[in-house]
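One protein chain omitted, others in place.
Going by the order they are written in, the chains are A and B; count residues from 1 in each one.
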Amino acid sequence: MEIEKLKEQIIDALNLEDLTPADIEDDAPLFGEGLGLDSIDALELIVLMEKFYGIKLQNPAEGKNIFKSVNCMAAYIEANRTK
Amino acid sequence: MSKRLVITGAGVVSAIGVGKEQNLRALQTMQGGVALVSYLATEHTECRVGEVKLTNGEMMQMLGIAEDTPMVRTSLLGMLALREAVAEAGLSSEDIAESAFINGTTVGGMDMSEQFYLDFISETGAEGAPVHYIKTHDCGSSTDLIADYAGHFAMTTSISTACSSAANAFVLGARMIESGEFDRVVVGGSECLSKFHLNGFNTLMILDQEPCRPLDATRAGLNLGEGAAFLVLESEEAASRRGARVIGVLEGFGNACDAFHQTASSADGEGAFLAMSQALARAGVRPSDVDYVNCHGTGTPNNDPSEIAAMRRVFGNALPPFSSTKGFTGHTTSASGSIEAVFCLLALSHQFLPVSLNWSQPIEPDLIPVTQQTSVPARPIRRILCNAFGFGGNDTSLLFSKS
Partner (left out) sequence: MYVQAANQISIQNPLSEEWIDAPLTCSDSYCRAQDPDFKPYVSPIEGRRMGKVLKRALAVSLKTLRDTGIEHPDAIITGTGLGSVESTEAFLLDMCKNGEQLLKPTHFMQSTHNTIGSLVAIQTKTHGYNSTYSHKQISFESALYDAFVQLRAGEIGNALVEGHDGTTPSYFRMLELIGYVGNEGQVACSEASMATLISSTPSDSDLCQLKAVKLMHRPSIDDWKNAIARLDLPSDTVVFTGENGHAANDRLYSDVLTALLPDVPTVRYKQWFGECYSASALGFYAAAHLLKAGKLPGNASAALLLTMDLDGDAALTLLAR
């Protein structure tokens, strides 16, 4: 799984216009302290996973663990992707 | 309040019936109206919703409107409810001409816009498209269609604060009467289901595919609903001048902003706490004077604990009986504040407490809503607090008492 590409998808989905993939650290938390994302961003990331990787998350609460960091998200996608 | 504000007429349309009679019977016999979607043409056929079981054509027939008249569903639902309210209050055309009309809606004419939007914006021109639905798209147009069906109101306006819209219509209407602007204001809300907001709530992942379970530990989201309700609010003096029968009293109201998040409520329910506290303070009554709380109680994981936290702050540990009627009707969004206000008036005049349908497990051991219909309530029901909370933390609470 290509981390750079995922970062670009995140930047696009969350409208983080002023950021480049290099600004997002692979292991830094996406929520809270890190990029300061919130629950609506988590919902956008769920849409992202379905759109590009065919992963349908039923329970938004699961996002909490999956979206801990870009690495975490990439690992989850690798293990569960259907496309 | 400086002037006593009385209610002299009410009309309601919801998934559990057209008119107060049908709604009352369904509430008392615990017959819910939520079912798999069948009227709204959506891909989400798995969705359970509280639809009004009438097509637009059937409603137009009931209302005596020619079938080729351009109409939006929000307005048709509203007309049915307004007609009943005006009839019960016995308003003449002269009475209406000196009354104001305030409608709460957010969906407005979106049901038609979403059917024809691609035609409207087509590069090749909108030839043949029913462009008159562009005129009926916005909230104000839906309101005026409803108002003009009943007569010639002196003033109309629309409130759009999402799920608290109709409740906020009471707040403005009450202040207009108290300040002497009008003797009589017809207030309420109307909202049809649309693919737009069904999908919107779906993207927020707060729709439950099962029947919703408000105030239950296993709740997993809401079911959307549709409907309308209007109430005739008058100064007591004006009502008695024309010999109108009083069916309820608006004793207090409060509106406050949670100022926390656009779609989530704060954990301590600050906005809800302020709104309920203001309603009680305005009426000059103590928390222990409240005999029942009709909760906003949507059944989302986020709303219910926040509302309960706010109720604990208002009432301490001695919560009055409480329940949510959204298991009956689904969440009727902008109209919920007035539909549930009508339910509260029915509860007051018929002395029963509406139940929370589908409830089985408490969120906390002592948090048990009304679930059984008893023939005689444990204590007389004299005063009811009715909550309606909207996106953006727009929280409104209304306090009703018996006539």
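Heads up, the rule we're going with is that a residue touches a chain if its C-beta (ideal position, glycine included) is under 8 Å from a C-beta of that chain, and two chains touch if they have at least 3 such contacts.
Keep in mind it's a predicted model, so treat the numbers as computed, not measured.
Of the listed positions B:S14, B:N56 or B:S141, the one in contact with the omitted chain in the full complex is B:S141.
Set against the missing chain, the residues B:S160, B:S190, B:S356 or B:N387 yield one that touches it, B:S160. Annotation: of B:L36, B:A87, B:A217 or B:A259, B:A259 touches the absent chain (contact as defined above). Mapped onto subunit A, the footprint of the missing chain covers residues 14-18, 35-36, 40, 43-44, 47, 50-51. What subunit B contributes to its contact with the hidden chain is residues 42-44, 100-101, 106, 108, 113-114, 117-118, 120-121, 126, 131-132, 134-135, 138-141, 143-144, 147, 152-162, 168, 171-172, 175-176, 178-179, 181, 195-197, 199-204, 255-263, 270-271, 274, 390-394.
Everything that follows uses one rule, which is that only the chains that are shown with their structure count from here on.
Across the complex, subunit A meets subunit B through its residues 38-40, 43, 46-47, 60-61.
Subunit B meets subunit A in the complex at residues 203-205, 261-264, 301.
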